[in-house]
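Before I ask anything, here is the structure I am working with.
Missing here: one protein chain of the complex. Every other protein chain is in place.
In this document, chain identifiers A, B and C correspond to the written order of the chains, with residue numbering beginning at 1 in each.
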Amino acid sequence: MFKKILVANRGEITVRIIRACREMDIPVVVVYSDADRTALHVRYADEAYCIGPAPSVESYLVAERIIEVAKRSGAEAIHPGYGFLSENYRFARMCADEGLVFIGPSPEAMESMGDKVSARDHMEAAGVPLVPGTPPLRTVEEARRLVGELGYPIMLKPSAGGGGKGMRVVTSEEGLDDAFTSAQSEARSSFGDDTIYAERYVSKPRHVEIQVLADTHGNTVHLFERECSIQRRHQKVIEEAPSPFISEATRLAMGEAAVQAARSVGYAGAGTVEFLVDDQERFYFLEMNTRLQVEHSVTELITGVDLVKMQLLVAYGETLPFTQDDLRIAGAAVECRIYAEDPDRDFMPSPGKITALRAPGGPGIRDDIGVYEGYEVPLYYDPLLSKLSAWGRDRPEAIGRMRRALSEYVIEGIRTNIPFHQRVLRHPDFLAGDFDTKFIDERFLATKRTSSCPDSQPALIAATLLAYWRDEESARGSTSSEGADTMSSWRVAARQGALRRLG
Amino acid sequence: MFKKILVANRGEITVRIIRACREMDIPVVVVYSDADRTALHVRYADEAYCIGPAPSVESYLVAERIIEVAKRSGAEAIHPGYGFLSENYRFARMCADEGLVFIGPSPEAMESMGDKVSARDHMEAAGVPLVPGTPPLRTVEEARRLVGELGYPIMLKPSAGGGGKGMRVVTSEEGLDDAFTSAQSEARSSFGDDTIYAERYVSKPRHVEIQVLADTHGNTVHLFERECSIQRRHQKVIEEAPSPFISEATRLAMGEAAVQAARSVGYAGAGTVEFLVDDQERFYFLEMNTRLQVEHSVTELITGVDLVKMQLLVAYGETLPFTQDDLRIAGAAVECRIYAEDPDRDFMPSPGKITALRAPGGPGIRDDIGVYEGYEVPLYYDPLLSKLSAWGRDRPEAIGRMRRALSEYVIEGIRTNIPFHQRVLRHPDFLAGDFDTKFIDERFLATKRTSSCPDSQPALIAATLLAYWRDEESARGSTSSEGADTMSSWRVAARQGALRRLG
Amino acid sequence: MPKYVLNQGSDQHKAEVVRQSEGLYEVSIDGASAEVDARMFEDGVLSMIVEGRCYEVHFSREGHEYMLLINGEHYEVTARNHRVRAALGSGSKMLVGRQVVQAPMPGRVVRVLASVGDEVKAGDTLLVLEAMKMENQLRSPIDGHVVEVTAVAGQVVQPGHKLAVVE
Partner (left out) sequence: MPKYVLNQGSDQHKAEVVRQSEGLYEVSIDGASAEVDARMFEDGVLSMIVEGRCYEVHFSREGHEYMLLINGEHYEVTARNHRVRAALGSGSKMLVGRQVVQAPMPGRVVRVLASVGDEVKAGDTLLVLEAMKMENQLRSPIDGHVVEVTAVAGQVVQPGHKLAVVE
């Protein structure tokens, strides 16, 4: 195995990779920006080197500097994590040129999948399903014939432009003539081009992705799907595996398609093939992520496979220690991304100092954290604090454990989206598995929360006691003037036990 | 399911049971002593009632008071945890008399298994293997004949007395005559009674136990074994599942024997049948624990079954949701008991205040904790702070994860046995699975630690910096006189960030 | 006996506190009193046992307003003692007059949607600020007119930087 590796990333994913290496007795070198000397990944590493100022363009994205640190420290390979340089095929090529192993697929595979058009072409050639469409429709008659072959419902789209202009959903042949005429005229007036084509309308779209793993000896397997339809503004926030929606037959077909997709570009390492699935369980290729995903833990929980260790094994040239037949789904897993953001204020980021932290534990709970108590969450990077995952023998048990764990999670000093997760995990549509990618934005957040307030009485009591203690404290003169009496100084007082005297 | 239950215990096991109930939406009532208002189980409960002073004989062991709280609060059932009243059949009977469900087996089953002699009789009748022996041996000739039938090696034991006096290990027939004569004479002079009998000598004994689970509808299954031979002074400290020692055939035979043992007393609920296993993989009944075990988590990790939830299900009268055929061993798990004790000072208990706490997380790690940062570990109870468990696809991965997690565990303010666990988990005999119940006391602790001290240089640097900061601090007069300059006040200073100014 | 006036949404309550012993209080809300065993822990969490029922209360404070998180639900309660209340008069929380919209955190102005003279409703987005890799909409705190826009798209701002004024 590698004698030493470098992780070119920060935060919880770097901690995650350090943990895998530690378990394999591989020393880890990390890099950090000026803002990150106190970051957890630096505390956990074996070696750490500063590579520049806080903005990532001047540190975590400077390929040359990272490669220099790798060579100077004697690291044999570089794990890019996700984000930053992880999908940059030029960086992968630079590593190879410098005699370093890039822990990921070949630069060629990355390049093929990195460009959307090239990726679609590869997929079409490999027989992986894409959203079906027609060539440009010149006349109403041609539209009627070709759309009839495609099948309803369809979406009429102008070849030029975008932004929803000129698009029309048509559910049956009756509506086609009118829709075609008006779409053509809108396209003409909007873009000066009335070329219209039709694409199958993906109704109630779900985002379901397949984890694949391939070695350099021709073995490619899939590790089943992750359901990632719980998204806010196209950002995944809750993921689970398996999907509560797709059938065993669809799972099998999607897994095979994903393996096919990976093989078609000579893929090696861990990757994810993302699909859109409609309400008829038809699936269409979206894109392939040529790296580890944030949500990889749910796959690890249902398969028992440590994906980071597998990445290292494959990068070192070893053969995958299992075949497709060895893999089974055991139970169910769900992951909540814990962000430093305020769900009550439009999910505004909430940087600052974590004054208290207690992560949940107990049966079925896994916490992948990147912060610690006393840590100042910096402003420069992604607000992901931790990924909380829960495993259960079935979906209800996994969700029950997640809710229980969320209720135990103490993060003080900054706001987090934990209350948001708790509300989603109590929502009847989520529990029933009845949701699509629009659920959070269009159904969940759009409906005003009806405050049932079961604990209104304790809230009144708590506020009374807090006001009482504060008054007692000012009566004793233990705090300064009202102006300086900010919450934070008051918190410090609580930490020093001053309030326990009052209690 | 029950509308509400009471947990008649404290510490991490009560937190464990609360978690299961929370996941099943069952409100939990707890009881606490005067020393435990601030205990984690009180903070996590739905309801909490004080039942008396700190000593457990005046609180956690007062059956009447606990039953009164259960009735007053409307709890329908009582979970006894382990220790305290958990194996007290009179308490179980009192519960039944008061219309409360005792979450455990029937008082009759508890009574049968509680008495060693009665338990052995039951086992003999049920065909469960006991350490084979002979009747009293009156003459050398009789000894030669009966011991020959039993098979060597054997242990000669005086019927009277104990403490090792008069005992002789005999490995073959040649040594028998001399040993028998001298044993007789020593027994006569020591106890005034020269009756001698022989028992099969259990060489290199291992402690392997089988988890069983039975419902009240006649279904009894086993959930495989736990290896518990890593003991210090007969106290288990590290447990794992499966045992690295026994074969599949032995596993099967032991499982069947354990089910037989449970059936023979009409057992319902979760229980453990403990066996002694010799180096030939012959196993002998030791005793049955009619309750949840401390080390139940390793079984949960390899089977995916939540044993506490199963206890609740069975107590409510439901049928087990699986049969023996549904159960499989998946991977391997190991547990370390984290105690407040100082491994460098003869494992002296180390009560006090936990000034900082950071529990490990990440893949495969489960932490069942009963304390929190700022908690004062009380003097009155067991020093078990937490149970740390690790799961892996195989034993080496589980051990690797455990070592990694131990290295992340931060518990400041008191001493813990974490360094002891780390040493055991690096020991070649432990890694090879080559140990028995005498390993820790006779081989591991008996050999002086050869301090390889790989990090001696950083230790010198750290001590220098700590001394330097302390000098700087006193130079500024920020601490009081030398006499008051205790470590704890210094720590408080560090917590308040004073030292970061110096940094 | 310390007396408080509590406001939660549109509801108003009267509260009283009597300290009975170390950690033990009698708290009455609108005349209904309860015995409360209350402890403040070092993690900044308040633990209460109210007549046997346990609550872990996470909280923060702004002025006299307490933001409480209990069992995953948020509650906002203002608690004023009689003295403060007398000084305050009506105690209304309505925002009136000139409102300066400031940057709540360092970031980069991505888009400016408001122009001077625009009529806006409370909650309308005035501009979009990018921070921590996320786009954040800054909204008008009141119904009114935009009287000043100082933010420029692409500009990097520090907390407290004036971005717009609504009147």
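Everything that follows uses one rule, which is that a residue touches a chain if its C-beta (ideal position, glycine included) is under 8 Å from a C-beta of that chain, and two chains touch if they have at least 3 such contacts.
All of these numbers come straight from a predicted model, not from anything done at the bench.
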item	value
Chains in view touching the one left out	A, B
Full-complex contact with the absent chain, from B:340, B:365, B:399 or B:440	B:340
Given B:358, B:401 or B:427, the one touching the chain that is not displayed	B:358
Interface with the unshown chain - residue positions in subunit B	233, 340-341, 344, 346-349, 351, 355-358, 379-383, 406-407, 410, 412-413, 418-419, 422-423, 451, 453-469, 471, 487, 490-491, 494-495, 497, 499-500, 503
Residue numbers in subunit A that touch the chain omitted from display	29, 37-38, 42-49, 73, 372-374
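Basically, only the chains that are shown with their structure count from here on.
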item	value
Per Cα centroids, the chain farthest from subunit C	B
Inter-centroid spacing, subunit C versus subunit B (mean Cα positions, whole Å)	49
Interchain centroid distance [CA atoms averaged], subunit A/subunit C, Å	31
Per-residue multi-chain contacts in subunit B, two or more chains	44, 372-373
Of all residues in subunit C, the ones touching two or more other chains	23, 39, 42-43, 53
